[in-house]
Structure formats: C-alpha cells, structure tokens
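Notes to accompany the following structure.
And then subunit A:
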Amino acid sequence: MEFLGLYNYWIAVVLLMSGFYAVIAKRNLVKKLIGLSLFQAAVFLLYITMGKVEGGTAPIFTSASAEQIFSNPLPQVLILTAIVVGISTTALGLAIVVRTKEEYSTIEEDEIQQMDCQENVASE
Partner candidate 1 sequence: MEMMLNIASWLLLTIGGFFVLIGGIGALRMPDLYTRMHAASVTDSIGPILIIGGLMLQAGITLASLKLAAILLFLLLTGPTASNALASAAILSGHRPDNAQEMSAPDLS
Partner candidate 2 sequence: MNAIFGIFLLTLMLITAIAVVRTRNLFVATTLMGIFSLLLAANFFLLDAADVALTEAAVGAGISTVLLLSALSLTAEQEKPGHRGRLLALAVVLVTTLALLHATLDSPRLGDIDAPVHQHVAPWYIENTPTAIDVPNIVTAVLASFRGYDTLGEVFVVFTAGIGVLFLLGHYPHKQAHKPHEGLRHYLIQRLVGRTVIPFILLFGFYVQFHGDFGPGGGFQAGALVAAGIILYALIEGTDRALNIIPKWLLNGMVAGGALLYGGVGIASMLMGGNFLDYSVLSSDPVAGQHLGILLIELGVGITVTGVLLSIFFAFASRKHF
C-alpha cells in the first residue's frame, strides 16, 4: 500500500519531467508548446491527487447523501483556474508561432537564431 499511495505522485513527477525535457531540449516551437502543456498537466495531476480522500466522493451534495465523505474541493477549484490559464498560454503561444512562421518561414529555433544572427551582423 505504501507503493500505491505514492504512485500517483511519481507518475505526476515523471510526466512533469517528460514535459519539461520537451520544453528545454526540443527546438521546434510547436513542440515546445506541447511540452509546456504536458508540463502543466502534470502539475494539475499533482494537485488533484492531494485532494482525494479514500472512500470519498466528488464534493457535490446529492439529495440522498446525508453521511458522505467528500474529497477536497479546494484543489479542484485551483486546478480549474490553472487549466484555463494553461489553455490561454497555449493559444497565445500558438499565435506567436504562427506569426513567427509568417515572418521567418520556419518554426525551428535554430534556423531562426541563424537568421537573427545574420540580421544583427548586417545591421552593424
């Protein structure tokens, strides 16, 4: 049971790791954004995991429930907000990527850097 009790956290941590790796190591801008949402999703899982109560149920009263244990509503509220923040960031990031593609006709960070370097040299 010791193992089971932490399994959720560990998966969340490994997910976090894979997303974080994609953000840092990948050079494609869209891939970075995908990694970013993976990274954030892992944090959502971390929060929701800590709100669970064994034998509890979703924190919504039903007419039948007099003696129910509820899971913790607060992490759920926080994560609802965080999901929204995540999708907003992704949308804005994608808009920037689309503009980048239009201006540079590539979405690879390395190629963009190369072009920028040439531009910097040309301007000096």
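The candidates were selected such that all candidates are chains of the complex that A comes from, given by their letters.
Just a few scattered comments:
As a convention for this text, a residue touches a chain if its C-beta (ideal position, glycine included) is under 8 Å from a C-beta of that chain, and two chains touch if they have at least 3 such contacts; residues count from 1.
Quantities reported herein were computed from a predicted structural model and do not represent experimental measurements.
Checked against 1 or 2, the single candidate touching subunit A in this complex is 2. Across the interface of their complex, candidate 2 is touched by residues 1-2, 4-11, 13-22, 24-28, 30-31, 34-35, 37-38, 41, 44-45, 48-62, 69-81, 83-85, 87-92, 94-99, 101-102, 105-108, 110 of subunit A.
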